[in-house]
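The complex appears here minus one protein chain, its other protein chains still in place.
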Amino acid sequence: MISAIYTFAMTTGANRVVRGARIEHVCGDPSLGSEKDYAYGMRIVGTALQALTVAVPGPTLFDPQAEETPEAVHAS
Amino acid sequence: MRLELGSFPVRTIAFGPATRWADGRLTVDKAAALAEVRRDARIASADLEVAAPGESVRIWPVRDVIEPRIKVDGPGQCYPAICGRDVATVGQGRTHRLSGMGVVEVSSVNWHDSGGDFVETYLDMAGPFAAMYPYQRLQLLCLVVEPDPALSDESRNDAVHKAALAVSDHVARATISLTPPERETFELGPCDPALPRVVYIWGVHSPQAMSGSLTAFCTATYGLTQLTAPWLLHPNEIVDGALTGPYRTAFAMSWTVANNPLFLDLCRRHGRDWSFLGVIVLRTEWTTQHEKQMIANQTAKTAKMLGAQGAVVTWDAGGNEFIEVVRTIQACERLGVKTVFLTSEDDATDGAPTMLEPLPEADAIVSTSFFKNVTLGVADPPPVRRVIGLDRKVIHRGSGVGLHGGADSALPTSGTLPPPWRYDDHYGFGTLSCIE
Partner (left out) sequence: MTTPLRVAHYVNQFFAGMGGEERADVGVSVREGPVGPGRALQAALGESARIVGTIVCGDNFINESPAAALPAVTAGLRELAPDVVVAGPAFGSGRYGLACGMVCRAAREAEFPAVTAMHPDNPGVAAFRREVIILPAGESATSMQPAMEGLARLVLKLGRGEALGPAEIEGYVSQGARRVWDRGRPGYQRALDMLLAKLHDRPFVSEVPFRAPDRVTPAAPVADLSRATIAMVTTGGLVRKGNPDRQVAANATRYHRHSVRDLEALTPEGWEAYHAGYFNHIVNRNPNYILPLSFLRDLEAKGRIGRVHEWMYALPGVSTPVAMARELGRGIGEDLREARVDGVLLVAT
């Protein structure tokens, strides 16, 4: 699941949660200008696809803002 | 800050040659009141009508209900800073109000044109539907007003609300030199230090996210509707109308905010049951997790820094706005501020939680029942003899207004109508709740 309000997604049981940009534009940010907007969207989608390949024990956050290969951050 | 509120009860409203109040009778000089409304060139049409309790009358569309309040002494203007009014901090000196009545803003102007939020409140003055709301006991002076349709969204909203405030000021002015039959002093005087210290965390919807605008019309804090850091208000500021309605339900009106029974009891029992520290206005509908968590953390921290040991929390919205409200509660509890949450509930389906994000820290909840009229089983109000306002009510199919089925249609206002989508008793006026 890609969502800007990610903690709530995890509290309510979504297991692989990727942090999106904002409710109004989840996969990108128009204020960045079209090139950077697209790159941001690719980061988010790339993180989401990566998350699909990771075994998770329960609700886990994947943050596209994190380092190169996004690490899984487990829910506390 | 000391505020003396003088009340002039209104038991009947009639039109007459001069606007005056005497012994519970309010006479309104219709031409003079409308002349003040028409001073604003943006107004295209305006008329005044009266609706009394028990009458077979329906008022639609209801954008706001305003209790006329006016400063007699002390800085500023009641209902400050909205629609160009004085921004000075209010809450001191003397204020007069006409109690037992409301000025109703009746207009087809919708909140904003970005979709999703529609004016849908209508009020009856008799019958079981009317009995669910406090307005059916009030004398209502209805301003039916339309602005120049060529104006922008925000201008049209500003124009009609300003018009309603003009009528409110006009009638309130009749009390300025009179001696109020009832008087109440609002003051947070020194009190026993052993009394628990409490704040009221007042969640207020901001239209910023839904409208895409910082200045869209909606319930306002000194005229501001945008998302901001929490505002700390002295209770007297609320009494002078610093927090104005309206939002989208019958319980989110300037009248219910100024007459919020939860707020008033907090004021009146200061020094007896608690030490009331004030109101923290929490604006809601932030759209990232960061923002939601930050407003929650900062609101709780503000309460803690004020010395609060307890907090009552209410909100006036729905959907994802629940998140910052419940996380404010969680943050308060984690800081040792004990909370009570007054809220409505979503449908109970199959034993699933009726709250969007249940958190164990929200362990003291008072429920004002399901917020949907359809879930409450509210019957369609029957036909009425008279309509104030538009003679047809559009039923939006598939909008946030809910499941009315069929194509978009417009029904005669005077006939049987489905109730508005939401009931949603934000401040606990009523006795309805849920149980299992």
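We just call them A and B in the order they show up, numbering each chain from 1.
Keep this in mind: a residue touches a chain if its C-beta (ideal position, glycine included) is under 8 Å from a C-beta of that chain, and two chains touch if they have at least 3 such contacts.
Computed from a prediction, not measured in an experiment: that's the story for all the values here.
S.K.: Could you run through the displayed chains and say which ones the absent chain touches?
M.R.: Computed over the complete complex, the missing chain touches A, B.
S.K.: Of the residues listed, B:22, B:214, B:229 or B:434, which one is in contact with the missing chain?
M.R.: That would be B:434, which touches the missing chain.
S.K.: Among B:176, B:229, B:305 or B:366, exactly one should touch the missing chain; which is it?
M.R.: Counting the whole complex, the residue in contact with the absent chain is B:366.
S.K.: Specify the residue from the set B:24, B:84, B:181 or B:261 that touches the hidden chain.
M.R.: Touching the chain that is not displayed is residue B:261.
S.K.: Based on the whole complex, identify which of B:233, B:342 or B:388 touches the chain you can't see.
M.R.: Only one of B:233, B:342 or B:388 touches the chain omitted from view, namely B:342.
S.K.: Contacts of chain A with the missing chain: which residues?
M.R.: Chain A touches the chain not shown through residues 1-5, 9, 11-13, 15-16, 20, 23-28, 30, 38, 41-42, 44-46, 48-49, 52-58.
S.K.: Tell me, which residues in chain B touch the chain that this view leaves out?
M.R.: 114-116, 196, 198, 209-212, 260-262, 265-266, 269, 273-274, 287, 309-310, 312, 318-320, 338, 340, 342-343, 345-355, 358-360, 362-370, 375-377, 397-400, 402-403, 425, 427-436
The rule we apply is simple: only the chains that are shown with their structure count from here on.
S.K.: What's the distance between the Cα centroids of chain A and chain B, rounded to whole Å?
M.R.: Computed from C-alpha means, the inter-chain centre distance equals 38 Å.
S.K.: Hey, which residues of chain B end up touching chain A in the complex?
M.R.: 209, 212, 287-289, 292-293, 320, 323, 356-359
S.K.: Which part of chain A faces chain B closely enough to touch in the complex?
M.R.: Checking each residue of chain A against chain B gives 4-8, 11-12, 19, 21-24.
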